[in-house]
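Remarks on the structure that follows.
For this view, one protein chain was removed and the others were kept in their places.
To keep things simple, chains are lettered A, B and C as they appear, and every chain counts its residues starting from 1.
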Amino acid sequence: MNLSFNVEKIRQDFPILSKKINNKPLIYFDNAATSQTPICVIDCIKDYYEKYNSNIHRGVHSLSDEATSAYEDARNKVKDHFNIKYSEEVIFTSGTTHSINIVSNGFSKILTKDDEIIVSGLEHHSNIVPWQMMIESSGAKLKVIPLMENGELDMDEFANILSLKTKVVFLNHVSNALGLINPIEKIINMSHEKGAYVLIDGAQSAAHFKIDLQKLNVDFFTASAHKLCGPTGVGFLYGKKELLHRMEPLMGGGEMISDVTFSKTTYADLPHKFEAGTPNISGVIAFGRALDYLNEIGLEKIENYENDLLDYANSKLKQIEGLKIYGESKNKTSVISFNIEGIHSYDIGALLDKFGIAVRTGQHCAQPIMDHFGVDGTVRASFSFINTFQEIDDLFEALKKVKSMLS
Amino acid sequence: MNLSFNVEKIRQDFPILSKKINNKPLIYFDNAATSQTPICVIDCIKDYYEKYNSNIHRGVHSLSDEATSAYEDARNKVKDHFNIKYSEEVIFTSGTTHSINIVSNGFSKILTKDDEIIVSGLEHHSNIVPWQMMIESSGAKLKVIPLMENGELDMDEFANILSLKTKVVFLNHVSNALGLINPIEKIINMSHEKGAYVLIDGAQSAAHFKIDLQKLNVDFFTASAHKLCGPTGVGFLYGKKELLHRMEPLMGGGEMISDVTFSKTTYADLPHKFEAGTPNISGVIAFGRALDYLNEIGLEKIENYENDLLDYANSKLKQIEGLKIYGESKNKTSVISFNIEGIHSYDIGALLDKFGIAVRTGQHCAQPIMDHFGVDGTVRASFSFINTFQEIDDLFEALKKVKSMLS
Amino acid sequence: MTIENAQKDIIDNFLFFDDWTQKYEYIIELSKDLEFMSDNLKSEDNLIKGCQSKVWLHAEMINGKINFLADSEAIITKGIISILLNVFNNRKPQEILDSDMGFIEKIGLKEHLSPNRANGLSSMYKQIKFYALAFSKS
Partner (left out) sequence: MTIENAQKDIIDNFLFFDDWTQKYEYIIELSKDLEFMSDNLKSEDNLIKGCQSKVWLHAEMINGKINFLADSEAIITKGIISILLNVFNNRKPQEILDSDMGFIEKIGLKEHLSPNRANGLSSMYKQIKFYALAFSKS
């Protein structure tokens, strides 16, 4: 167990943790769906609206200067946090889904029907549906990296389907349904050898360990603020400059053009080309503050503590007879996806809620993984650095009661 | 003058109004770019993150129920406020720009090269560029309603270019650069007679008077929360059900599908089909609160008070020699767009800022209007119900000093 | 018995419980009362959208009254269906159309009414009303 990690002190940063559910203290094990928000991030939003709310980039007045500076500071924070080379390679979006759609739409005019794209069998719907839409308009073919029995990617099969025809490979860094960490370094290198670009969906990884995008040499990367202690409605897309230049924007509007007449429009430079309209200004600024917060604690410490939580939870939950964990592996973030024999995942979730325990149940927007395991859904308990070992004990006790009620 | 309107009391709802700029009290005349935020809306955001932050729609736990209910309540508030028939006709977006792109993208697969679309010469870039992108992919032709000398739409010309070939007419309700209110009732009726659909960009109208969408019988309508006392990064699109059903979504992702395999995806019902990914949950809920706030004051009162402000400002500003107002008309919201002879708009804005007065200068994302008047830009002072008559006096005095410094 | 009285009975039954455990144990009990639904009725057409566990609802008009058959994979959902059918089964379409769901709040199951798509109580009620409307016109 990790003694250097002062979880009680950290928990004081999160006002929601004093909430009672059904008269019991909230135990929040749905961190993979959305992270909770520390008070410094909430205050940052409040501060924005109370002190310098203004539209940005084109205002001549002080409020607009102040808001613009804060907004662009946030861009630099993202750049530094993920070790990105140029700040204009950071595009603010409304979230991972929006980011992926920018890329899939951008490629829909670049790819042809002779091209192929590769997706993993572990994807969130947000990293499947946009590419299906792209395929429809470009005619490119989709290949899927199959899963091995435990849910890990079958890398031999990946080597088989990867070819010079492959133009884009897209997969998540960590699977939201199972918590499996994919071997993205390997996948990026193998793909680049064939001349294919790689998009990594980091929605589930960025909160759990440090990521160095220059070192990874990945072509596109994206994450959502709301899973990183930040607010809803904001995320970012990293893309290599030369690729962003080649792609057409998903949306047109103010900010993203440099010249408009009715017959012709010239797009503005990066990053503005992809940031049409008034952005989520307060959200972007608060996202920057959230990254500061994570760095103040230290992602390495977070990673170690969460690994300890996961080990502990694994050892406890396995004591429950009939409980089956999906996607077991050494390379996992702190997520346990499970079922109990003969019981529907919904029933477990609904009753855990009565104990004040928030888990997610169902398909987790990843129907193909559920199909792989031949299940309708699972219970997913996702832990984070705001959780305690005691809470895992509480989950264990609650699960035993739930099981006896339902069988 | 409107005595029943207690502006001093209302100003206390806006924390930012106690801000000092260059040691002078902030005078905020940039309301058309973004509105300021009342404390109840700020508290609503704070409340969300402190008490029930959670991902929505698919969670089995109480927090998710609570957040989902609040989110869907906001949808009903938008429905009621704009007198929309069905709540599923309200799509939450990241703002007006996003909304317009949903429609232009949706129509890009419906229109053919034999079709025509009509735009007004008064549009914001957000209502021009998406349609240009659409034209490129559909081949449809773009016709422009020209402006009369004062900037009003030339309705005779509109009647001329409108034909059975016209499929969509899109224009703003109120022009952001000039504040002119367009005769949208007439335009909607004339368009419908030819079988054309109409999209009204309400970004500049919704804050200033009550709008009844069923009565207008318009096909699409959109506005941004950040111009309605709400937060940044959220807006809505209203569309008639049967049209929304016909359009393909702009983005793919979680929430918006009902069934996913790698070979096929079935879209979910309205409104989810167009709300891919985790939305701006706190933003949507706070948007609902902002509409409540406006209704607590009463839009009719706001409209009357703002008209009085406009009349007063008109009479004062015209006393300044060499000052020219663009877009004079009886049908205007409280916006004055002007230049002073021989002085660049930027210089005026930059110096007004030193007096604590925030105005916007430049093209206002409406280059075609600037071209119409043969100017490079204007100074735009946009008033709202948080402004006072005294502030207009201050603007008048400041402008006289600015003018003497610059000439 | 009118729908209103059936609802009152249920409220009375639930008043009896001191804590949520008893309440949910009762709901689980009720799930066992559901009339058997044969697999061939568990078709795509009878599937109700918007519930996390699969829920099937079948309706037939018999002597002017609607006969419902329903099932679900989840026990709690089944128990809740059972409550619903206690109220709405064998009713004339108009009775159903005139009804409301206020009693759900009174028995402390309000959370199941949330527009959250995980729990499908609102969807089930919508579908029941939909059938009532369809049969009232036929």
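Everything that follows uses one rule, which is that contacts are C-beta pairs under 8 Å (C-beta built on N, C-alpha and C of every residue); 3 or more make two chains touch, one makes a residue touch a chain.
On a predicted model such as this, the values are computed, not experimentally measured, just so you know.
Q: With touch defined as in the header, list the contact partners of the absent chain among those displayed.
A: Contacts of the omitted chain with visible chains: A, B.
Q: One chain isn't shown here. Among A:Pro15, A:Pro38 or A:Gly59, which residue touches it?
A: The one listed residue touching the chain not shown is A:Gly59.
Q: May I ask which residue of A:Glu185, A:Asp269 or A:Glu341 touches the chain that does not appear here?
A: With A:Glu185, A:Asp269 or A:Glu341 as choices, the missing chain is touched by A:Asp269.
Q: Which one touches the absent chain: B:Asp43, B:Glu88, B:Glu328 or B:Asp376?
A: B:Asp376
Q: For chain B, which positions touch the chain that isn't shown here?
A: 22, 343-344, 346-347, 349-351, 353-354, 361-362, 376-377, 405-406
Q: For chain A, which residues lie in contact with the unshown chain of the complex?
A: 56-60, 62, 64-66, 68-69, 71-72, 258, 269
Here is the rule we use: only the chains that are shown with their structure count from here on.
Q: Which of line, ring, star, complete or other matches the graph of chains that touch?
A: Basically all the chains touch each other, so complete.
Q: Roughly how far is chain A from chain C, centre to centre by C-alpha average, rounded to an integer in Å?
A: From the centre of chain A to the centre of chain C is 37 Å.
Q: In whole angstrom, how far does the Cα centroid of chain A sit from the Cα centroid of chain B?
A: That gives a centre separation of 31 Å.
Q: Multi-chain contacts only, two chains or more: what residues does chain A have there?
A: Within chain A, residues 22, 346, 349-350, 353, 361-362 contact more than one other chain.
Q: Considering chain C alone, which of its residues make contact with at least two other chains?
A: 52, 111, 118-119
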